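Missing here: one protein chain of the complex. Every other protein chain is in place.
Chains here go by letter, A and B, matching the order in which they are written, and residues are numbered from 1 within each.
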Amino acid sequence: MKKFAYEFFLLGLICVVLAIAAFLDPLFLSSDVQIELSSEIWELGLLTLGMTLIIITAGIDLSVGSAMGLCSVSLGLCMHANLPTGVCVLACLATGLAAGALNGSLVAFIKVHPLLVTLATYGMYRGFAEGLQSATTNAPVDASEGIKALVTGNFPLIQILFTALTAWTAILLGRTATGRGLYAIGHNEEAARFSGIPIAKLKFWIYTYTGLLAGLAAISYSARRSATAEAGLVLELDVIAAVVIGGTSIYGGRGRIAGTLLGVLLIHETRQFVDWYWQRSELTLIVIGTLLILAVLGHRFLFAQDPDTH
Amino acid sequence: MSRTSKPLITIENISKSYGGVQALSKVCLNILPGEVHGLCGENGAGKSTLIKCLAGVVSPETGTITVDGKPLSHGDIHATEAAGIAVIHQESTAFLDLDLVENLFVGREIKKYGWLNRRAMERQALAVMHRLDVTLDLHTPLREFSIAQRQMVEMARACLRDCRLLIMDEPTASLSARETKTLLGLVKQLRESGVSVLYVSHRLEEIAELCDRVTVFRDGRLVATTPIDQLDRNQLIGQMVGREINALTRREEHAGQTDEVRASITGLYSRGSFSDISFEVRAGEILGIGGLVGAGRSEVARAIFGADRYDQGEIKIDGASLKKGSIQAAIEAGIAMVPEDRQHQGLILPMSVSENLSLTILTEITRHRLIHHGHETAQVQHLMRRLAVKAANAKMEAASLSGGNQQKVVLGKWLAIKPKFLILDEPTRGVDVAAKAEIHRLIRELTEAGMATLIMTSDLPELLTLSDRIQVMCEGRIAGQLDGATATEEQVMRLAFPRSEAQLT
Partner (left out) sequence: MKYRREASLIVLVGALSFLATLFDASFVPANAIDILINSIPTMIISCGVMLVIITGEIDISVGSLLGLLAATLALLSSTAEPGLGIHPYLAIAIVLTVGTLIGLGTGCLVVYGRVPSIIATLGLLIALDGAQDWLMGGGDIKHFPQELRYLGTGTTIPINLILTILVVAGTGLLCHKTALGRRIYAVGSNPSAARLAGISVTTTKLFVFALTGMLTAIAAILWVAKLGNVSTSTGAGLELKVVTCVVVGGVSIRGGRGRILGVVLAVILITMIRTVLNFMDLGSEAVKWQRAIEGVMILVAVTSDHFTQRNQPGGKS
């Protein structure tokens, strides 16, 4: 079980957070409160799946939050035009795919540094989202009943999809040739290329997949609140923080979905409790920022056999 | 040089261990003024650690180093510099983004009123380049220089400081024969001027030519320090490995060679790298390609393997032409390549031996889209046995293996796909004597079993002993062909030099 030592450490941290919460206000742990507060975890969770794959290849995607905003606006436009739910969903996902594919092709085929590509598309996608919204509806669009049902109905498709995608991504990463290739790229791209790993294809694929996940996250967000260009604002920071807290190395080559999930849970529980108990969002930011740095320090000093080189 | 003079450097009882592994134990050594002192040993024998201790990069746990009778403080780069010790490290210490002058003076810039004095630095740079008899542009970023030229810059950097001891850690590992000759000339010139040199090399010819005394290391211990004239080649190897090794013998003539053409390359051309490259390699044959570093050999290898694109020409494997610029297509066609840079292209160092070995056969060990661990382990165990990889287990990081074993893993990774055509680019660079012999044995075995092999090497004995046929490249073209059974080093070198220079020599 030595391999999963860091995951146990995270689990311990989550328990500590929950214990403090239970001590201060036992009500927080009640299932009603937990369920009520859980709604936001799906968007964060979905995006971290793709981000984990990207960071494992030593890449990064700063544009996920903006892409989510763009998807949300296109969903809003479709709903505004009273299109059938299926079409709305398809349009939203297609927008996400396109946004991801643009990132992916620039990174994989034109070989621009992912930080630069997504730094540019970060502003661009949000810009398009705002432009599109103000040029058309000029206001957030309330989710149609059909979309709402996907998230909050008896058959919460988004949650089910999230569970399925998590399992699928974990297996992909841990047990398949594709996963092995992603780790190889993260450790040493040149050697991976010389071993015949299809680098461009894999990279293109993971950015596109992340775009698709942004589309799903946008559906979840829009159903809970409304379809707006503001969807996913600064969410990329939480996403990256969760993945890194989960033990994925920003230098690439190391990371697991299990860790990422625990990272999401840790951030989520901490945020919800601080928000809920003290009712002060600024405190949450301070706690999460500190948590991120402490987690990386902890990983470095408690678990790394030998220091990372870069 | 007089044998009785007082030593410049005295090393006493130096020990150093890394995480339980004793890298150096109680080493005593002295270096006389104006002597070239050879340092030999297999990889991991402790040479590099000793150099790092001398250079002040790591601190030894016990022992003392004295320079001219004055003790040197451990682990202090500046104290080392002040004592007149300069090091040319094995790994490149060039700053590729900086130009030549900036490289020469990095860390010891000349200042005037606190500002950089560029003019003075240029003047000194020119002087030192003149002394070394090298002409290089002062304002070109080092990125645009060849590896050999960068090595010259390192020499110049060391000479700039009026050092009393110059430590050179395998300075010729990536140099061609001609460049090596220039470098050895420079070392001799330094010795004339009274500088001591500590010279580390795997190339025994160089040791024999250059050194006054030679010290052999094995497993972190000093085996012996002997004047070079009391030692022959086999004794030296014997000291290094602790057992006798059969000297390399030439391959039995054309054993297993067939007439079946495996790979045919016609009119390959790449702007600025090579042109008019045509040759055939038959099944069961080893074709060696010799030439100076920078002659375009690696570029040809990379083009065939699909790592680089080329402008014109055709590559056929078993008669079928190969898609250009695609490594996947090359592998599909049965081509494998052991690239020149093991650490960056050959291996993924942080991954385990097992993961490295199975990287090329991921589809083969996949069942129902999942990697089958049983199949993987079986394949990996088989490969490790066949290559005699010395590793505690397959889960070890590739980085923790010695150079020779790392190279075996690279080779093994490609044997796994049962290649029809194997390209080896400098397969034994930085590999110790024992592992080198095993790698050679493997290459022969495989070729005799029907594989076609293309080997590019700067190591002349290796080229001559392994190859059935030899082609020599010069300035991006094939300068001539020789028969592997009869070729001599002189013949190869004559073809390797550009025409005008060949007439001069």
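The rule is short, and it goes like this: a residue touches a chain if its C-beta (ideal position, glycine included) is under 8 Å from a C-beta of that chain, and two chains touch if they have at least 3 such contacts.
Keep in mind the model is a prediction, meaning the values are calculated, not measured.
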item: Residue of B:E12, B:D68 or B:E109 in touch with the missing chain, whole complex considered; value: B:E109
item: Among B:N13, B:S92, B:Q312 or B:Q381, the residue in touch with the chain that has been omitted; value: B:S92
item: Contact partner of the left-out chain, one of A:W42, A:F128 or A:Y221; value: A:F128
item: Listed residues A:M51, A:A191, A:I206 or A:A241, member touching the removed chain; value: A:A241
item: Residues belonging to subunit B that touch the chain removed from view; value: 55, 57, 77-78, 81, 87, 89, 91-98, 102, 105-109, 111, 114-116, 143-144, 270-273, 298-299, 308-309
item: Subunit A residues that touch the omitted chain in the full complex; value: 60, 62, 106, 110-113, 115-117, 119-128, 130-131, 134-135, 237, 240-241, 244, 250-251, 280-290, 292-293, 296-297, 300, 307-308, 310
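The criterion applied here is as follows: only the chains that are shown with their structure count from here on.
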item: Centre-of-Cα separation between subunit B and subunit A, whole angstrom; value: 45
item: Parts of subunit A lying in touch with subunit B, wherever the complex brings them together; value: 171, 175-177, 180-181, 183-184, 187-188, 190-198, 253
item: Contact footprint of subunit A on subunit B as seen in their complex; value: 305, 307, 327-328, 330-331, 337, 339, 344-351, 355, 358-360, 362-363, 366, 369-371, 413
